[in-house]
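One protein chain omitted, others in place.
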Amino acid sequence: MNRVINTPGAWQHLGLALAVALALVLGLGGAAAQPSSEVIAALVAAVVFAYGYRQRPPKLWRVLLLLAFWNALVFAAYALAMQQTGAEGAAFWSAVAAIWLGGWAFVSFVAEVRPRAGSLWARLHPLVAPLVFGVTLLWVWETAVKALEVPKVILPAPSEIGMRFAASLDVLWIDLVQTFVRGTLSGFAIGCGAAVVFALVVDRYAFLRRGLLPVGNFLAALPIIGTAPIFVMWFGFDWPSKAAVVVAMVFFPMLVNTVQGLASTEAMQRDLMRTYSAGWWQTLVTLRLPAAMPFIFNGLKICATLALIGAIVAEFFGSPTRGMGFRISTEVGRLQLDMVWAEITVAALLGSAFYGFWALLEKRVTFWHPSQRSR
Amino acid sequence: MTQTPTSSVIQAQDLGLTFQTNDGPVHALKDVTLTINKGEFVSFIGPSGCGKTTFLRTIADLEQPTAGTLTVNGMSPSEARKARAYGYVFQAAGLYPWRTIGGNIKLPLEIMGFSKAEQKERCARVLELVELAGFEKKFPWQLSGGMQQRASIARALAFDADILLMDEPFGALDEIVRDRLNEELLKLWARTEKTIGFVTHSIPEAVYLSTKIVVMSPRPGRITDIIESPLPKERPLDIRDSQQFIDIAHRVREGLRAGYDEAAE
Amino acid sequence: MTQTPTSSVIQAQDLGLTFQTNDGPVHALKDVTLTINKGEFVSFIGPSGCGKTTFLRTIADLEQPTAGTLTVNGMSPSEARKARAYGYVFQAAGLYPWRTIGGNIKLPLEIMGFSKAEQKERCARVLELVELAGFEKKFPWQLSGGMQQRASIARALAFDADILLMDEPFGALDEIVRDRLNEELLKLWARTEKTIGFVTHSIPEAVYLSTKIVVMSPRPGRITDIIESPLPKERPLDIRDSQQFIDIAHRVREGLRAGYDEAAE
Amino acid sequence: DDITLQLKWVTQAQFGGYYAALENGFYEEEGLDVTIRPGGPDIAPVQVLMGGGADVMVDWMPSALAAREQGAPVVNIAQPFARSGMMLTCLAETGITSPDDFPGRTLGVWFFGNEYPFLSWMNHLGIPTEGGDDGVEVLRQGFNVDPLLQRQADCISTMTYNEYGQVLDAGIPADQLVTFKYEDQGVATLEDGLYVLEENLEDPEFVDRMARFVRASMRGWEWAAENPEEAAMMVLDNDESGAQTEAHQIFMMREVAMLTEGATGRLDEEAYARTVATLLGGGSDPVITAEPEGAFTHVVTDAALN
Partner (left out) sequence: MKNALPILTIVVAILALWYVAVIPMNAPWERNQAAMRGDQIAFSQIVTNTMNQDRPVLPAPHQVVREMWNSTVVEEFTGRRGWWRSGSLSNRSLIYHGWVTLSATMLGFLIGTGAGILLAIGIVYNRAMDASVMPWAIVSQTIPIIALAPMIIVVLNSIGISGIVPKAIIAAYLSFFPVVVGMVKGLRAPDAMQLDLMKTYSASGANVFSKLRLPTSMPFLFASLKVGIAASLVGTIVGELPVQQGGLGVRLLSGSYYGQTVQIWAALFAAAILAAGLVGIVGMIERRTLRRMGIAA
C-alpha cells in the first residue's frame, strides 16, 4: 500500500488509470463525440508503460518504458486534438484529465532521476520538468478553447497565437527594441545603478538611513498606474518617460536589498576589519560588497521582472506608435487577441530570460553562499 | 621567573565594563588591574561567561571600558589599533566564504599594503606553520572545522603584529594536533618576542604555554589569581609530567574551583 | 572486566561508508567491526575527520552504510529509529531558537505523545540534572554556549531512550563543569543501564567514563584499537590519579598518535 | 424583462439618454429592468457581449465592423447618434490653418480602434504617418488633453462634447484653437450605436425586447436633449467614481444633444455607406478588408418606431 501512495508519481499514475477507466466506461455509452478508440488505446498503453516503469526494472528497460510512456501520451494528446468536434461530453474530459495527469506523472518520474554530475544530461535535466509542464498546460488550453468553442475575440488558442507570432516577427521585433532595449534596459540600469550608489551613501550616514528608508518605502508604494500618466506628462511620449517609470519601480526594491545586504555582515567579520584598522573603502570592497552580493542579486532578480512590466504599463498611458504596451492596448481595441497574446508571449520570454540572466550571474558570483551550494 | 622583558605593553587599572541590556546591566568586567610586559605569554582561564573574551576585546579596542584606564604601548587601545599593533584570533574561525584560504590569509596583507610578492611568500610560510600547505586554493567550507580554525590562526600570524590576542584558538582541535600547534606557537613566540594574550578552557594548555596565568571568576567578571609561571622558556612536551607543572596546574584548578563555588551561591 | 551485561545491542560487521562528492569518493568508514553490549559505555576517540560522527550517525540511521551490516537490537537501524530507540546529542547544541529551553526539552515528549503532566515532570527532572533549573522559560540565545549544550543533553535524556548517542557533548564546557557533568552522566548510566555511545576529543574523559574505548584513525576511517577498561563501575573523580587510569590513557594516546603518524604519510 | 447594456466608456453625459430613460422610468414603462454597465479603458464591449456579460452594447461602428470581420457577429440595431463628434484640435499659435500644414507636425491620436478614421483621412490627403518631413509624427494620445496643454503635440484628438470643453476650461480660448471636424473632412464614421449579437435576432422575443428598449432609449435621448441640466444630474447620480463635475457634464449633455438631434434611432444607410468607405480606405493596414454584410438591421427600429 505504501508503494502505491509513496513512490514518486504514484497518485498521478493512479489518477491517470482512474481517468482512463472513466473515459472507457463513459465512452461505452457510445455517443458520437467520444474519444476515438486510438485515443483510448494509447491511454491504456500509457497506464501499462507507467506501471512497468514503477516496478523499477533494470536501467535500460526503465529508459525505454519512460520513452514509451511519453510517446503514448503524446499520441493520445495529438489524436484527441485532431478529433475535436465541439460537442464533447464527460468521456472526452476524462481523457483530457488522463493526459494531464499522465504529464504530471511523467514529470514526477523524471524529477526523481538523479543524473551523474557534470554530464550533459545533468544540464538538461532541470529543463525537462518545466518544459513538459508548460507543454501540457498549452495543450490543455488548446483543447479547452477548441472544445468549448471559446470565441477567438475572447481567448485565442495557442496554435493561433503561435501562427500570429511567426507571421509578425518584424512588428514584434520593433516593439521589443522600443520597449525593452530603449525603455526597460536604460531604466533598469539607471534605477539599479542609482540605488546601489544611493545605498552606499545612505549606509554611511545613519541619519539618512533612518529618515530616508521609511519615506522611501512610502514613496515606493505610489502605484505606477497613477505615476505613469504623470511621467508621460513630464518626460514626453517616447521612451524617456518609460525609463522614468522603470526607474521609479526598481529604485526602492534595489535600495532596500542593497542596504540590507551591506548590513548583513557578521559582527565578527566587522571586528576583524577593525583589528586590521581597515578604512571604509577597504572594508567596503573586501567585506561588505561581497557579503551584500546575495542580497544585491536578489534585488536584481526582482527588478528584472518589475522593469519590463513597468515599461509596458507605462506605454498604456501614452506612447509613440510602437512598443509592446502600445501594441497590446491597440490590438485589444481591434480585437486582434492573437496579436495581444503574441506580445504577451514576447514579454514572458523576455522577462524570464532577463531574470534567468541575473540568476545565472548570481550563481557565478555568489558560488560561495550556502544557498548556491545545496538546496 | 624566566621572563626576559620588563617594559610593560598592556596596562589595565581598575578596568570595568558594564553592558546595558534590557534585563538590566551586566557587569562583564570589574576592577581588573593587570600589567602585561613585552614578550610575555599570558593565558586567561575561567568559567564560561567570566569575561575573558570581553577583556581581550577591550584590549583590542573592540569594546569600550566603562570604568578605569587601559593603555597599550603607552597609547589608548584605539590608537594602538590604528597603528596595527594587534593580531586577533576569534573564538570562531570567521573566514570569509568568498575567499579561498590563501585569499583569506592575504586579506590583512592587502589591507596593510604589502607587495604582491611579499603576500605570497608570507601566505606560504604561515600555511606551512599551521600544516595547511596545499590547501591554499580551497574555500573555507571545503575544510573541516579544525582546519578552518588553523587557517584563521595563520591569518592572524601573517602580518607579524607585536601583540597577538587569541581567543580559544585550539578549542575545536583534537589533542594531538593541539599539542603540535602548542609547540609551534611556543617556538614562534620564543623566536619573535611577541606579546601574547591567550584564552583557553584547558588547564594543562594554560600551564604549558604561559609565563603568566590569569584566573578569572564571573558575576562580576574579575581576576581572582595571577600566577607567574616558574617554568623555563624552553618547554618540551613532557614537561607536563614534571612536579612543577602539576603544582601549577593544581593551583589553577583550585583558583577556578573557588571562583566557581563562590558564584554558585 | 566490570561490565555486567552480555546481550549485544549494536553489531557492526565490516561496515563501510563512502561519500560521493564532486572531488571523488571520501571513505568515511571502512571495515568497521564492533559489538556493543547492553549497558556498555563506549567512547570513540580519534583525530578530526576520522569518522566518529559518521559512525554514530550511521547507528542512528542518519546515514546509510554503503558496505557491511549493522543491526541494532537485532533490527535494522531504520526500524530501531522508528521504535524510538535513540537519544542523540549532536556535536552542536542545535536547540530550536523559537522554543524556550523548557519547550525544547518537551519537544521529543510532545512528538512521542507523553501527557502534559508527564512532560512537565520529566522536563523539571532533567533540567535539575544538568543544573539548569530556573532557566526553563529562557530562550536559547539568552544562555551561554555551555548552558545551551547542557540543555541539549537534557533534551536527549528526557525521553529515556535505551541507547544514548552523544557526539562531543561536553566540548564547549570548562573543566569544572565538565567534571561535574561527567560524574552525573556516570551516575545516570549506572542507575538506568542505558547503552551509551560517546564521542570525545579528551583522553582523560574517555578513560574516566568508558567501559570500552574505541580508537579510530582517518583516511579511511577505521578502528585501530579497542580497549576494554578494567576500571570499576564506581568511579570517584580522583580515580584519574590512579596508575591504572594513567596506563589506559597512555595506551589511548599511543593508539591515537600511531593513527596520526600513519595518516600523515 | 432584464436587459444589460454595456457602455463603451465611463459614465458620462455621452450616455445621458440611457440614464435619463432609466431614471425617468421609461424602461420600466416598457416592462424592462435595465442594468447599465459602464465601460472603461481596455474593456472592449464586444468581448463583454461575446462573453454573455451583456445583451446590447454601445459601440462605435469602426470597432464593431472590425469585430465582425474577426468573427464576432455583432449587428447594429439602432443609431441614436446621427453625427460624429470627433475632431482634431490644434493650437492656433502653431500656425496650422488647414490640413496642408500637417506635414512635419506631431499629432495626438486615440487608438484602441479609434485610429481608423484618422488613418483614412491621412491616406486621402496622401500624408504618411510614419514621421519625417513630409509626414506626420503620430502620438498615441492618452484619453486626456494634456499633450496639447503641455505643447507636446501640435494637434490632438478631441470630442466636441468632452475634450474640447476641457481645453476651453483649461483656459485656452476658442479663438486660440483651430479645429478639424471629421464630419467636415468627409471621413466621419458613425459613433455610439446599439449593437447585439446576430444569432439573438433570430429570436422574435429578443427582437421585441430590443424594440422596447430602443423605443425607451430614444425617449430618454429626447428628454435629455430638452432637459440637459437634469439629465446631467442623473448621470452624476450614476457615476461611481464621483469624479465628474456638474458644469462639465451639462456642457457635455448640450453638445451631445447636437449630435443626436434629428435622429430617430433608425440607421441612416448613407452614413453607413460613408463609414464603410472611410474604413476601407484606411491605408496600408485597413481595419476591414471587405464590404461587410448584414452588419445592420432595421427590424428592431422598425418594430420600435411603429
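To keep things simple, chains are lettered A, B, C and D as they appear, and every chain counts its residues starting from 1.
Definition applied: a contact is a pair of C-beta atoms (placed from the backbone, for glycine too) under 8 Å apart; a residue touches a chain by one contact, two chains touch by 3 or more.
Computed from a predicted structure; not experimentally measured.
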The chain left out touches which of the shown chains? A, C, D
Consider the whole complex, including the chain that is not shown, and state which of A:Leu212, A:Met268 or A:Val285 touches that chain. A:Leu212
Residue among A:Ala111, A:Ala144, A:Ile190 or A:Leu289 that touches the chain left out of view: A:Ala111
Only one of D:Asn24, D:Ser63, D:Asn76 or D:Asn144 touches the unshown chain, namely D:Asn144
Given the full complex, what residues of chain A touch the hidden partner chain? 8-9, 12, 104, 107-108, 110-112, 126, 128-130, 132-134, 137, 154-155, 207-212, 214-215, 217-219, 221-227, 229-230, 233-234, 305, 308-309, 312-313, 316-317, 324-325, 328-329, 332, 337, 340, 343-344, 347-348, 350-352, 355, 375
Absent chain, residues of chain C that touch it: 57, 60-62, 81-84, 86-88, 90, 92, 94, 96-100, 107-108, 110-112, 139, 141
Residues on chain D that touch the omitted chain in the whole complex? 10-11, 38-44, 47-48, 50-53, 93, 142-146, 149-151, 166, 169-173, 176, 239-245, 248
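Keep in mind that, in the parts below, only the chains that are shown with their structure count from here on.
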Which whole number of Å gives the spacing of the CA centres of chain B and chain D? 86
So, in whole Å, the Cα centroid of chain A is separated from that of chain C by 48
Quick check: in the complex, which residue numbers of chain B touch chain A? 57, 60-62, 81-84, 86-88, 90, 92, 94, 96-98, 107-108, 110-112, 139, 141
Chain A touches which residues of chain D in the complex? 41-42, 44, 46-47, 50-51, 63, 66-67, 70-72, 111-115, 129, 137-142, 144, 146-147, 150, 152, 287
Show me the residue ranges of chain C that touch chain B in the complex, using the header's touch definition. 46-49, 144-147, 171-177, 201-203, 253, 256-257, 260
